[in-house]
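A single protein chain has been omitted; all remaining protein chains appear in their positions.
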Amino acid sequence: MARGSVWLKRAVTGACVALLVVILGGCSFFGGGPQSVNHPAGSNMQTIWNLFVPIFWMSVVVFAIVQGVLLYSVIKFRRKPGSPEPHPTHGNTKLEITWTIIPALILAVITVPTIATVTDFAKKPDTGITVQVVGHQWWWEFDYPGQQVVDADEMHVPIGVPVYVELRSNDVIHSFWIPKLAGKQDVVPNQHNHLWFTANEIGTFRGQCAEFCGEQHANMAFTVVVQSQADYDAWLAHNRAPAVNIPSSNDLATKGQQVFFTAGCVGCHTINGMEVNGVKALGQVGPNLTHVGSRTAIAGEVLPLTQENLAKWVHNPQAVKPGTLMPNLGLTQDQANQVAAFLESLK
Amino acid sequence: MAQVTTTQQGAQYRRSTIWEWITTVDHKKIGILYLFTSLFFFLIGGILAMLIRTQLIVPDNTFLGPATYNEVFTMHGTIMIFLAVMPLNAAFFNFLVPLQIGARDVAFPRLNAFSYWAFLFGGLLILSSFLFGAAPNAGWFGYANLTTLTYSPGLNVDFWIFGLQILGIASVASALNFFVTIINMRAPGMRMMRMPVFTWMTLVTSVLLMLAIPSLTIGLVELTFDRYFGTLFFEPSAGASVVLWQHLFWIFGHPEVYIMVLPPFGMISEILPTFSRKPLFGYPFVVYSGIAIGFLSFGVWAHHMFAVGLGPVANSVFATTTMLIAIPTGVKIFNWLGTLWGGSIVIKTPLLFAAGFIGMFTIGGISGVMHASVPVDYWQTDSYFVVAHFHYVLFGGSLMAILGGIYYWYPKMFGRMLNDKLGQIHFWTVLIAFNMTFFPMHFLGIDGMPRRIYTYPDGMGWNFWNKEESIGAYILGLSMLLFAYNFIKSLRSGEIAPADPWDARTLEWSIPSPPPAYNFAVVPTVTSRDEFWEMKYGSNEQSTAQKTNLNPTAEDERHIHLPPPSYYPLVAAGGLLAMGAGMVMHGDGMAVSWYIFGAGILVLTFGLFGWSFEPNH
Partner (left out) sequence: MSDLSQASQAAHIEEAHATTTGISHNKLLMWAFLASDCMFFGSLIMTFMVYRGKAAGGPRPQDIWDIPYTSVSAAVLLLSSLAIVLALTYLQRGNERAFRIWLVATAGLGLLFLGGQYYEFTTFYHEGLTLHSSLFGTTFFVLTGFHGTHVGIGVIWLLSLAWMSKRGKIPAIRAEMPEIVALYWHFVDIVWIIIFAVVYLIPYKP
């Protein structure tokens, strides 16, 4: 018995130390990443975080009490040689009513601000911009109603202005999540969901799909670019314009343009204002490529946008993103390089 | 005081032939079948967990491709829920409930055997999908419309549907059986408020099962019609709402959580008093809060759907009901602490697991309250924070308690003790490795890592904790191997168990270990809550019945009639399997499929009729 209890004490101490290391370690290790929520840059996430922090501290208190009583009881009331039989207590009604009422009060305290915040989130802001977000397997489309701008993989919003996001799905359920700016809202076929937030920091923020939506759910990310109002207006103007003309001096890109308009790419993709030999690119299945060269990443952020990566992608999409709905068109490596040069020049 | 004489009973089960096991209708043997089968499935689920952690150990890993990873995480969830935790609980229902209420068997012994075989076959049908390279891959929750033919054309979803349907039939049959058994087969004097808490929780769980499973079944039927007969239940282009599936699924799915955790609550409520050597603190509160949890569990399903867009009113209502259900859960935890307080605590493996359960389940309960706050859930849902939460509930909670239950009742089941020293090492390694694996998932949730992603890029700040978690998972796996070693070795060479090795309180300990086929030579008359404890230490005289039960003679046994063995339950369950397999083959367009399905119906009917006309006694 004595040996056992020494061993037990050691084990308990060891476990406590290990737990402490994990918790303290955790505090120093989390909070740095591009999707960390604990330094919010948007109003919606800030509200959530402000609600979470007091709940967290209440939880710490409850946690400490329960674990404290548990450890104390197991250590203090251990059976020792010659210890008397315990008093057979069957219960204590007053005590039990007390510990029913106290948690009820704590929970009531949490419920009130919860409901207030839910109601607040559901209101549509009076001012601000609207962005329509369409979830596709496995990339995001961003439409700016009234602006004639349709974009993919990258969402631009001005700082300090409420952004009202309308969520639409083209196929299955997705979930729209920009951790640093706002909580999630599911993107459901046949259902008009929405959320709103105000970004209060200039910069880029990563977001990604949060509802399992099939094979490439993991690679359905996007970037939110928060800009000054002036930069945002300039970006809108640039993206509203039709696609640039490919200078004939750019031989590779010109050849790529020919390939693009003959190999079947136009069946799925749109390039505004471009026509080659009477063929227009008006496809609605894949992302709009009018200004693809000005983006930072492709294919749901699976690769950074470079000419080399574009070539890799159009040459064999399945090798880059297994399961992607973009078909392998059987381009030769040369043709792929040409198409990549063409796309890259679509600034 | 009755110190029980050690009798050599351990050999009883080993003498049994395979045929005896196949035709058995003895609830104890069926319980042991459940135990071994679900431990086997648990092993497979555990291997899948190792694969998941290996894939996530470094960013941009290519160990498993996306297609395989999606199959692996889907099967991990499906197996752990339907083929490990639920049937592990069923193993204890089967073995213990008749012993705890002083009965000789369950109300419907053959239906009970049928439940087991259907469970086994349903599990094998789902697992066989691996052989065809078509394991389910749409998540254990299978959200429509990802599961419709348009987005999941393969057989993967078909295996999942028909496996779950067969498992559902097994569960409902078993639930009905235990409901009737507990209501109707209690020994004289075993009033409801004298029943052991484990039996109480079995009763509540049975009611939950028989009311919750139908919702899943109908959801699966609708999905089947969509996939096989072109109906439009989940077809958005026809105006369908894909959220309907989520309602049907979670009306089942939330009670399901309590189906997995209430029986462990019961086990804890048996282990703690035994090892504290005092009665359960506030028995009526524990029982009533168990009932309250069961009742409320049908009113909280939409808290799985806060981000779906149900609107602020629905979200607020379900947030409130979810807060409510935390109250009875908290009450139970305080009552368990009250049981330990002032006790004379014997530190043995079952007690350690029970204490570990309280600690770990509390963490899961607290994070559950966090998600109940809707806006906080907008962040936490579908992130690793939630993965941490439900592993604290289901592993730190359910499984910890079940492991404690195995250490506690193993002597009764097999007539031999598990090695306590190995058990204690097992406990401490599980506790540490479990926290290494799952606690940092909270941090990853704060760092914005979503669930169900097969890979993640470098530079997200997720590398360190993922690596650390994977190491924790490997240690956890090794620790479980230690348990497997202890379990298997002790079957042959464990210390011979007396009838009452823990100086326990309930009726199952008043009969030999392992119990004879008929359990009680003389059905006891119950006069108090901790009946066996009262027999030993209380005012109750140890009756002659009690002595007879410990050392029954051939004369005592002669008048006991037990239901004869039967192979019809196996036949009927085989018919179900053929029906399921036929449907899956039809998904593959095989011409022979309808014949197999039809043959299945005939075999099922034959089995059912055969067993209806068998004499009962």
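We call the chains A and B, going by the order they appear; numbering starts again at 1 in every chain.
In this text, a contact is a pair of C-beta atoms (placed from the backbone, for glycine too) under 8 Å apart; a residue touches a chain by one contact, two chains touch by 3 or more.
All values reported here derive from a predicted model rather than from experimental measurement.
Considering the complete complex, the chain that is not shown touches B. Set against the missing chain, the residues B:Leu211, B:Leu491 or B:Ile601 yield one that touches it, B:Leu211.
Only one residue from B:Gly219, B:Pro279, B:Gly368 or B:Gly397 touches the chain missing from this view: B:Gly219.
Across B:Lys29, B:His76, B:Arg110 or B:Arg186, the residue that sits in touch with the chain not pictured is B:Arg186. Per the touch definition above, the residue from B:Ile47, B:Ala238 or B:Leu478 contacting the chain not shown is B:Ala238. Interface residues of subunit B facing the missing partner chain: 107-108, 172, 175-177, 179-180, 183-186, 190, 210-215, 217-219, 221-222, 225, 229-233, 238-241, 244, 247-248, 251, 612-613, 615-617.
Following the convention adopted for this analysis, only the chains that are shown with their structure count from here on.
Here the spacing of subunit A and subunit B, counted between their Cα centres, is 34 Å.
Interface residues of subunit B, counted against subunit A in their complex, comprise 65-67, 70, 137-139, 143, 145-146, 151, 236, 239-243, 276-279, 281-285, 307-309, 311-312, 315-316, 319-320, 323-324, 326-327, 330-331, 333-335, 337-338, 340-347, 351, 355, 358-359, 362-363, 366-367, 369-370, 372-379, 381-383, 424, 428, 431-432, 435-436, 439-440, 442-444, 446-456, 459-462, 464-465. Touching subunit B in their complex are the following residues of subunit A: 4-5, 8, 11, 14-15, 18-19, 22-23, 26, 29-38, 45, 47-48, 51-52, 55-56, 59, 62-63, 66-67, 69-70, 73-74, 77-79, 83-92, 95-96, 99-100, 103-104, 107-108, 110-111, 113-115, 117-119, 121-122, 137, 171-173, 175, 177, 179-180, 182-186, 188-191, 193, 206, 208-219, 322-323.
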